[in-house]
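Note that one protein chain of the assembly has been removed; the remaining protein chains are unaltered in position.
To keep things simple, chains are lettered A and B as they appear, and every chain counts its residues starting from 1.
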Amino acid sequence: MDTAPADGLITSAWLLIALPLAGAAVLLLGGRRTDRWGHLLGTGTVVAAFVLGLLCTLQLDGRRLDVDLFTFVATGSLDVQAGLLFDPLSAVFVLLITGVGALIHVYSIGYMAHDPRRRRFFAYLNLFVAAMLLLVLGDNFVALYVGWEGVGLASYLLIAFWHERPSAATAAKKAFIMNRVGDVGLALAIFLMFAQLGTVAYDGVFGAVGTLAGGTVTAIGLLLLLGACGKSGQFPLQAWLPDAMEGPTPVSALIHAATMVTAGVYLIARCAPIYDATPTARAVVLAVGAITLMIGAIAGCAQDDIKKVLAYSTVSQIGYMFLAVGLGPVGYVAGLAHLLTHGFFKAGLFLGAGSVMHAMNDDVDMRRFGGLASRMKVTFVTFGLGYLALIGFPFLSGFYTKDAIIEAAFDRGDGWGYLLGGIAILAAGLTAFYMTRLMLMTFFGRPRWEPGVHPHESPSVMTAPMVLLAVGSVLAGFLLVVAFPLEEWLTPVYGEPEAAEHVVAPLVVSILVTVVMALGVLTAWLFVGRREVPVTAPVRVSPVTRAARRALYADAVNESLFMRPGQWLTRALVFFDNRGVDGAVNGLAATLGGSSSRLGRTQTGFVRSYALSMLGGAVVVAGALLAVTAG
Amino acid sequence: MSLTHYLVLAAILFTIGAVGVLVRRNAIVVFMCVELMLNSVNLTLVTFARANGTLDGQVMAFFVMVVAAAEVVIGLAIIMSIYRTRRSASVDDANLLKY
Partner (left out) sequence: MNDVVIGTGEAVVFWVLGPIALAGALGMVLSRNAVHSALWLVNTMLALGVFYVVQEAPFLGAVQIIVYTGAIMILFLFVLMLVGRDSSDSVVETLRGQRVAAIVLGLGFAGLVGAGIARATQALPVTGLAAVQGGETSNIEAIAEVLFTRYLLAFEVTSALLITAAVGAMVLAHIEREPGTRPTQKELSRARFLTDRPQTLPGPGVFARGNSVAAPALLPDGRLAEDSFATGIEPQEVEQMPRPTGRAELGTPDAALGTLDPAPSDIPGGRDR
């Protein structure tokens, strides 16, 4: 469907971005004066944005509306208009970002209550929300890129929020650099689009995709995929996401579970016309998604840090989403549905983990948890509902959306379809295993607490958002797939949903997935629940466990392939700079100084020496004259 | 013989004066060597006046003599006042302008 100019309330859609941005500006520029009410302002802007977004969505009525703001770049050959595209796809993202964002802002009021820099935290969160909204609302690739960079910056600032911790600073650097690697891909894709098509607006590019050569389209698709991998933490750029857990838990919930890491999925979903034209790039998307979901699932089985388990789970679930959007038109809606439900239950799980850490004096080692179910009832219930949704318990949200993806995989029909479906089902089993392990180690069993730890329930400012998200975890799947199907909502973007020919009947798939999930839970109960959980991690473990603990050696590979050569190159350059460049400069100075002191010794003060040199000069002149006239 | 002989003699006298300036340490003897150099130049001037057939060379030599006289007066006065304050007439003793 084509875009039409905006009208009514939607013309003020720019307020969605401006409100949080203004909030960030006020809080950052206002300084300590705003400390007392800074958190309220920060939360208020996001809530206001959510309300406005909701109203705009209700007014949207299945259209695709373009809000033209101003001219951003106006050179002769490159014209970039700053504008917003408000259509069903961006509307669902706006609601997700502002809704989950508002809940997390409220949670942060309580979680960061004892932190003296809370105001700055809210400023950065607002900055993030503004940038993410720009990312999903922009109507051209440059606006998307500005938002892309903005969320990267906000992520860096928030991961390193406790920057006096060296591990946090390092993790932020790692995240930013790996994001940058992906951003290069996105930038190159934009350059390529501009070079070949002369425009960077969505309308222009998607309309003219057919005119490009096949190789060019594939290149653009692969470069966009590189950008998406960087931002979403997919193979090969997945190593930063678990390290990003150094940031405060609300950050992990908002950015690294619900929103920023989904930007990559948004990008590929938005660029559907490009990927429809290049089966090669689409196949690579599939491969990336499949590999990543296995890596995440395997690594999550052996982590002892509660947040790292959830982080690897995020990596794995986004792998599911990439798998979905890589399947073609049948998979876009499924992937987006899973994205929305994942936003609910993963955010809820992270907030619950934050609540547990809050109770356990910020300890994250699950081996020191245990028996918390009786002490933290609300947390236990909300966390449990999120857990059930994640593993795909029947009729909770994950059940609907995950099965949709697996069905779509099988619907490919060929051997690849069976392979991908099988991988997805296997990963679902692993997901059930590690999440059950997490639940058992944290909430059940004998308490293995450190001395002096007295777990207590969190204040209501923290538990209220958790409850709301748990409700979402339970209901969102049903609502999005059955009651108000996302397919119909996204018709203006992706066209009429095709009547799917199912290779494997949906019921069979559901039963299969449920069985595998049950097997996973059972295995976890047998290996973890039945035995005493050792307080210190066992050293002698199988090679598989060792590999899983080290996230399948991803960090080791990164270090040896990139970090060490980079360090060596840096050291060589520094050495060259010190010895070579500085040496040349200093050597020149030393030469001058030395020669000047040598030459200075000719000033003996004796008139006769000077007269001697004068006579010498006269001899030279006479000789030169003779030579010139004789020659 | 020709006028070249006079010129060569003058060149040799000039060189002897120059070497004398370099070698002698007594300030007044150095001064005398400078006078010798001036005299050799005078000889050259007179010789060339004769060769060119004009009197300009002689007039120039005359002026050289006048200037040499003025220079000797001042120079010796300077040497005397240096001798009075520093008690030494050696050229080597005035070596304060050194690095």
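We take it that contacts are C-beta pairs under 8 Å (C-beta built on N, C-alpha and C of every residue); 3 or more make two chains touch, one makes a residue touch a chain.
This is a predicted model, so every value here is computed, not measured.
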Touching residues of chain A against the unshown chain: what are they? 604, 606, 608-609, 612, 615-616, 618-619, 622-623, 625-626, 629
Using the touch rule from the top, list residues of chain B that touch the missing partner. 1-9, 11-20, 22-29, 31-33, 35-36, 39, 42-43, 46-47, 49-56, 58-59, 61-63, 65-74, 76-81, 83-84, 88-90, 92
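Everything below uses one rule, namely that only the chains that are shown with their structure count from here on.
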Can you work out the whole-Å distance between the CA centroids of chain A and chain B? 93
Touching residues (chain side chain A, partner chain B) in the complex: 600-608, 611-612, 615
Any idea which chain B residues touch chain A in the complex? 18, 21-23, 25, 91-92, 94-99
